[in-house]
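With one protein chain withheld, the remaining protein chains of the complex are depicted in position.
What follows is chain A.
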Amino acid sequence: MKTICTAASAALMTFALASTALASDPLKVWMRYGDNEKNVLDQITKDFTAKTGVEIDLFLANTDFETRLARAAVGGSLPDVVVNDATAMGQMLDMGILKEVDRSAVQGGDQLYDVAWQSVQAQDGKFYGVPTSAQAFAVFIRKDWREKLGYDVPKTWDELAELAKAFTEKDPDGNGKADTYGYVMPVSATRGYASWFLSDLIWQAGGDFLAKKDNGYTSSLATPEVEKAVSFARDMICNGYAQPSAITATTGDATPVFSSGQAGIYRSGPYHLAPFSKEPGRDKIEVIAPPAGPAGQAELAEGEAAFITVSSTQDDAARQFIEYLISAEGQQTGMAVGIDSSPIVRLPVNKTVNVAEIQPDKAWATYADLYGKSGHYFPRVPNWKPIRQLTADGFNKILSDCSSDIAAGLAATDETVNVELANQGVKAD
């Protein structure tokens, strides 16, 4: 009897030990953030672990994120949770690495904005992620330069072009050299930057990338509206008001042009508020609503979302972590107030959290206002990325030749985009 007892308790012990080992397997989380966000993420994971006992093994990568995911998928070592741009969902679905999310089962899911949920809804109507953050794009201006030259905040395209001209020609930094520029434009075709940058202008001109019909989409670039937008951008470059290497610049090349004081206008997201407040300095910059085009005000709205991978064996822990990210507490911490870090929650997706009350910097109210009033998401096709690339290739080609026929270039791009739409099975007749 005694032996049996010993054996049984030994077996129990082993089982208990084994199960604790299993339970304490850290949750592997990959996020598309970088060093700028590291401190706030450390705080979030620390708080989460203290609350739930679940350890987090966090990996951050700003570049080549999808490539790394693809490698991990092929190698059978996917993380459990991925936090990535919501626009990347189509590609990840194509790769087959995402698990469906039951929206109603997500605790706190009912507190999230509906428009944010839509960003993770696939063509089949199902949800494959949980939105964690949203953002709208606005325009950074060198306030000190603008005031020194005596210009008002630009409210229209014309005023924007005037200001860019003045920044280029009137030596705003006062060093006596013609070494400053107006508008920082990342319009390289690489990874689709040209398309991403021009989106604001296209919507401001009243155009759109795709026309939605009953049975799908068609590419709608060859319109007078889109032509106006592209022509405005091209004039900026060809008049010399953009930074000289705009045509081959990604945001990685463009951002330093603004922060180092070579140019004074930059369209970007709230994630640049923290770095730009350090350099060139908060007192030198202002955040303004994008100047209105012929059709009024509009700008890109984007968001991040958390996804659970198909190979994850820790669904509960993964859901707990995501639920923490979207909870009022998680969202507040994510805004990085009082932490030396860029926020991972730019605009909260949780309705109960008010950014204007939490973020001391008034610029946040501008972003929130824009998001609510005039933010545009990219069209929800199955996979936006190939279309972003094709349109960027097309725009880059037009922008790099000051005398080319814009309408013809746009018509040619329409054709390639329509082929891709057909590939994705969403081309309207």
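Keep in mind that, in the parts below, contacts are C-beta pairs under 8 Å (C-beta built on N, C-alpha and C of every residue); 3 or more make two chains touch, one makes a residue touch a chain; residues count from 1.
Basically, contacts and distances are computed from a predicted model.
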* To do: Assign the chain not included in the display its UniProt protein name, restricting the answer to "LD-carboxypeptidase", "Response regulator", "Carbohydrate ABC transporter membrane protein 1, CUT1 family" or "Dehydrogenase".
  => "Carbohydrate ABC transporter membrane protein 1, CUT1 family"
* Asked: Touching the left-out chain: which of A:70, A:115, A:149 or A:407?
  -> A:70
* Structure fact -> Touch assignment to the omitted chain, from A:119, A:190, A:327 or A:374, lands on A:190
* Out of A:109, A:154 or A:386, which touches the unshown chain? -> A:386
* Of the residues listed, A:244, A:281 or A:425, which one is in contact with the missing chain? -> A:244
* Asked: Footprint of the hidden chain on chain A, which residues?
  -> 64, 66-67, 70, 73-74, 91, 94-97, 177-179, 188-191, 244-248, 250, 310-311, 385-386, 389, 393, 396-397, 399-401
